[in-house]
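All remarks here apply to the structure that follows.
A selection of the complex's chains, in situ.
All chains are identified by letter, namely A, B and C, in their written order; residue positions are counted from 1 within each chain.
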Amino acid sequence: MSTPPGAAAFCLRLVRRQLLLAFRRPIDIANPLVFFAMVIALFPLGLGPAPDQLAAFAPGVLWIIALLSNLLTSDTVFRGDYDDGSLEQLLLAPQPLYLSGLAYICAHWLVTGLPLVLISPLFAVMLNLPAAGILALALSLLLGTAVLSLVGAIGAALTVGLRRGGMLISLLILPLYMPVLIFGSACVQAAVTGVPTGPYLAILGAMLSLAIALAPLAVAAGLRISIDA
Amino acid sequence: MTPPAPLLAARSLTLSRGGRELFRDLSLAIGPGDLVQLEGPNGVGKTSLLRILAGLSRYGYEGAVERSGALLYLGHKSAVKAQLTPRENLALHVGGEGSHGDAAIEGALAEVGLYGYEDVPSHTLSAGQQRRVNLARLYLCSSPLWLLDEPFTAIDRAGVGQLQSLFVQHVEGGGAVLLTSHQPLAVDYPVRALTLSQGSAA
Amino acid sequence: MWSFFHKLGSPPWLYGIAGSILRYLLPVTVIALVVGAVWGLLFTAPDFRQGNSYRIIYIHVPAAVVALAGYYVMAAAGAVSLIWRMKMADVAMKAAAPIGAALTFVALFTGSVWGKPTWGTWWVWDARITSMLVLLFLYLGVVALYEAFDNKEAASKACAVLSLVGMVNIPIIYKSVDWWYSLHQPASIKFTGESTIDSSMLYPLLLMITAFYCLFACAMLMNMRAELLEREAKTGWVRKLAAEGAH
């Protein structure tokens, strides 16, 4: 019989598993994007379609929607595994939970954050974002959505044991999302107005490092608590 | 001969839930060769005890549990991913054991009667078949200690018999099994019965 | 040191000590509140610009200051509960959250009541107000999470994790909101941050701030005593207490 695999191999297996689960229903991957697209369509409907006004608000609006679409999916990171008992098995695995948690978060970002980054230029054009802002948008989303996934996973881990955690999670993590929103949209704004975006991206990068270091700790603690809720 | 070192030892466990004392000062040790059946009426605390022994419950009880070595816990929930096929469920299991070769997985699935169902999505399986996907891990896992919460749920008669002989084989090979079940075991091996009763101090 | 820690872990001891602290602190708090309020409301001159409406400052500012400090108290208790697994820290943390939320709410509410005569609007997205609003959400999150768990021991641990995460984030949130506000440089009013406040107004204000700190401490101790009784309802010392109370 086989010996328990090293932590790295195990994490790789977890990422593969989560990606396979997502690809089994491509609709799950397309969905945040479609949500993004549809909410983008809502804004002109709600705010009135004047193009110059839209352009002025595009950085903020795009970032707000990115944040909401992340919020909508973050509840699902551990939910399925809790419901069917996989989470119990994960907690009993000998590999460090810190790394397993990171693997889940990584998979979540790959299926929600990354596609958003890749398709964001298209949406930027739809909202008349000036061309100068598009690269900044993609880069800030690249760093920012990763932070959002990490922070969202904390909320997911803390609420996974509760029936109907869905809404509670937004209360827990939206306040923590706010700095990302501020620097993300400021970054795009800066690019549009011709200010260098380096400092903004640096701050987002710093947030990401901090989140990578600390969020999995909170996730691991949260999961151990939730299984006992 | 000195008795073999226990795989699991619990000392003076006390647990109250919802204002009722479930057990008090319960101690037990499980070593290689032990086949233990945990019995008792509904709601007496079997699942709670098992989760404490497995290390899943960490709050709200008193006493100490010592585990040496890996254990395999199968609970009420089957840990089978509905979207994955049985084969994928075993290959990508989150339980932390090593990755199994394809032949081993096919063998285990055949053992639990899922030959021909290896590659259908698990949610199209019947209740009993879904539990069998999970039970296939027993054929793959090398952990010496098995903690099983009602493993016979939804399993048909032939399946129950087969599982029971698997348990015997495992304990004869130096493993240990602690299971809960409301059915008596029909095996040719001494079964240690551990009976919980209202407010017991077994 | 260790014996002190050990004692801290003992509910009856904590219950008793909280009671004796309260016996002295409660009168002090009441006196400070009354003196501060009377002094501030009746014996200070009206502001030359704002007239009498500014007097709400004697509630608004202390509430805001103590609400922020309360979060750190709560998070510190959370850290102790996670690191040393001390149950009494759970009790302290659980006691602090609703008080902090209430004070934050009071600060926001009195602020808006004040804003209407002063700025002509109930609400502005000032940096300080916005970050205080976020603080309210952080508090509410802790309260809501606690309520949502059934296993109260697990609930305390979950809240401890959450409040620690929040504590790491509060400086980040504050910095970013500040920075966001200065980035946009709105044409609207700002707090007169560097305004020199007349000492005739300052002393009653300082007194009120001290009084609010004491108020926070009192409310927390009372909350903790209630929580202790509830948690330990089945133990001997509570039964004895109840029996004594009956006589």
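Note that contacts are C-beta pairs under 8 Å (C-beta built on N, C-alpha and C of every residue); 3 or more make two chains touch, one makes a residue touch a chain.
All values reported here derive from a predicted model rather than from experimental measurement.
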Write the stoichiometry of the complete assembly in this structure file, using the chain labels as they appear. A x2, B x2, C x1
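Convention: only the chains that are shown with their structure count from here on.
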Distance from the mean Cα position of subunit C to that of subunit B, given in whole angstrom: 48
Between subunit A and subunit B, centroid-to-centroid distance (C-alpha), Å: 36
Distance-wise, how many Å sit between the C-alpha centres of subunit A and subunit C, to the nearest whole number? 32
Touching two or more other chains - residues of subunit A: 228
Specify, in ascending order, the residues of subunit C that touch 2 or more different other chains. 151, 154, 157
In the complex, subunit A residues that touch subunit B: 1-5, 9-10, 13-14, 16-17, 20-21, 24-25, 80-81, 83-86, 88-95, 100, 224, 227-228
Subunit C to subunit A touching residues, read off their complex: 82, 134, 137-138, 140-141, 144-145, 148-151, 154-155, 157-158, 161-162, 164-166, 168-169, 172-173, 175-177, 179-180, 183
Under the touch definition given earlier, write down the residues of subunit A that touch subunit C in their complex. 154, 158-159, 161-162, 165, 168, 171-172, 174-176, 178-179, 182-183, 186, 207, 210, 214, 218, 221-222, 225-226, 228-229
